[in-house]
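Apart from one protein chain that is not included, each protein chain of the complex appears where it belongs.
Here is chain A:
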Amino acid sequence: MATMSACFEVCSLPSSTRLLGVEPMCGGENIIVTTEKSVRVYRVRDQKLLHTWSIRQQGGQLTSPALYNPRTEEFIVLMNKQTICLWTKDLEHLSKCTKVTVKKPISHLKLLPDADPILVFDGGSPWWLPCITAAPDTAVLDVLDIEEELVWCDVTGRGEGVLAVCVSKEVKTDTQSYTAYLCELLPGNQDTPDYQTLQLTPPDNTSTLLCCCLEEHLLSVWSCGSVCSHSLDSSLAAVEDEGVVVPGNVLHKLDLPKGGDSGVSMVMLGPHHVGLAMEGKETVQIWDTKFWTLQADRSLQDVPGTGVEKLYRYGDYMIVARQTSVAALSFSIQPTSLAAVMGKQTAEAVTLVPQDWGGPAKKRRHLSTESSALLQKLLDPQQTRDLPSFEQVFSQLKTDRETLSSPAAVCQLTQRVVTEERFWARSTLAELVETGLLSGSSSPGLFERVEKENDVALWRSCLLHVKDIPEASLVARVQYLLGLDDSLLEPASADVPMETAEQDIPTCPLSAAKAALLDQVLCRSYSGLFLQDSLAELQFSQVMMFLRYLHYKLTSAPAPSQGNQGKVVSVDQVVDWLCALVDAHFTQLVLTPESRDVLLGLHEVVRQRLQFYQGLNDLDALLAQLKDKSPPLVTKKQDESLYSIRTIQIF
């Protein structure tokens, strides 16, 4: 299995210069983009240009992608094939860099992690860079014959040393022959290295080599579409001989676009995966090399630029060098099995974590292994069977602050506590609730369990801290409160007037403590429609009680204002609840005689309110007239006069 994220552009390139290559820097976070005239360092994460160096003088031209050697913290690039330029990050002009000129043209610069850079000369012989910089006049022997031409070269780590593989092409009459030169370099070895040759046979006589990549075997793509694997077993190779002929093992026939002779690019992504891009197709593909099945395919049409020049891989990114831009995409691969290829294995939901490329990098929260082990322990009913053991593990877990700020962990823990029948971990639950990370939908059964334990203090805390409680749950809370025995409640400090002197104002039907709690429920956000559906579930006696309370609230609640939203019940919230309640139980209320006096009282209040608002309406008309007549206040935004002079202060 393999997946790729959407492709995004890292940088665009001026169309006039040719891209030489892209190389990683600092473990793949930054990339070095080299064109013939300039070296630029971009940060992939936010596509920011960090450094740029360019060649000024005429005639100078870069000939290899620039490398960054983390050991010496130096950039290395080749200029005009024979000059090695070395410089550090702080250099301002490329003209001031350290230059080493050698006698023979250099073809490639290569770098493996934890090793010195390697130079590969046009003649095919690889050298350690320090050897050459220390003694630029070292005689370099050509490995290739004169007719041969170096077409591809790469290095790979082998044991302590490095194996350099160069593939050369020799044009004979109407056939082409390809030879691979294997050369093992040992660190610190300054002698001319020995080499072995292998003759690569093309799958058919007319096809040419398009691209290679190196793993244990040498994978190559030929113009006939064949993908071949050549074994690089050094025991086969003969030292400085004609070269042992290695037959290519044709693995797969690719469907190459017709007429395209050059544009295939391949990169190793893992032990059994390669990334592949073909000219003429604006896609990047991931192939499995074990079974040669297409694993993933991603179109590049969203990214500006055309064609695919070359693919690179750094860490979890594939970098796509295009004609006018450099793009990147992240990928993930899983080991392939035959079952997966046959479609027998159900693919696990492999999702790439979407990353916010525009903004600053998000820190992904990872629980430490220790914490996740503790968490597992807490979640497993078998491991924490009783309250003391549970609380002990929890107190250990609490030391890691990260855990209690992870919503997933808090939700899981809450579920465990709520569903645990054998013990009641109240203090743990109280702490979990106070994190404020729980929401109504992610903690089903929380209120029910707290209500079952008759723990009013915790219940109140839940109501304060749990976000987004659904309407059905709110109504269930009201139901619970209305049925709650007053003895369970400690006398609240809330100053609900129990009795009032005037006759026409109804008295509060509930105790002060209960009313305070009910107000908290009423303050929560709701949608009227869902409320009505849920309110239909209430028993009639509760409806009456609730109706009386709302009636009382309607006479005493303050008018809506922005300041105390969510703390004190305002009139419009009361009206909303009232409407929903009356609507939900309308028939029953009309038919039952005992509700009559409440409804009549309610009507009286509503009528009074209406009268009051009508009065406000009149006042509004009066004030509006006044506003129309008075000249408008001139503010800077509205100032539309044709000409004005003002002083501005610049800070």
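Here is the rule we go by: a contact is a pair of C-beta atoms (placed from the backbone, for glycine too) under 8 Å apart; a residue touches a chain by one contact, two chains touch by 3 or more; residues count from 1.
To be clear about the criterion, contacts and distances are computed from a predicted model.
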{"item": "Chain excluded from display, named as in UniProt, from \"Nuclear transport factor 2\", \"U3 small nucleolar RNA-associated protein 4 homolog\", \"YEATS domain-containing protein\" or \"Skp1-related protein\"", "value": "\"U3 small nucleolar RNA-associated protein 4 homolog\""}
{"item": "Omitted-chain contact residue, chosen from A:70, A:136, A:157 or A:304", "value": "A:304"}
{"item": "Option touching the unshown chain, where A:139, A:529 or A:642 are the choices", "value": "A:642"}
{"item": "Touch list for chain A against the chain that is not drawn", "value": "11-14, 16, 38, 48, 54, 56, 92-93, 301-302, 304, 306, 360, 636-637, 639-651"}
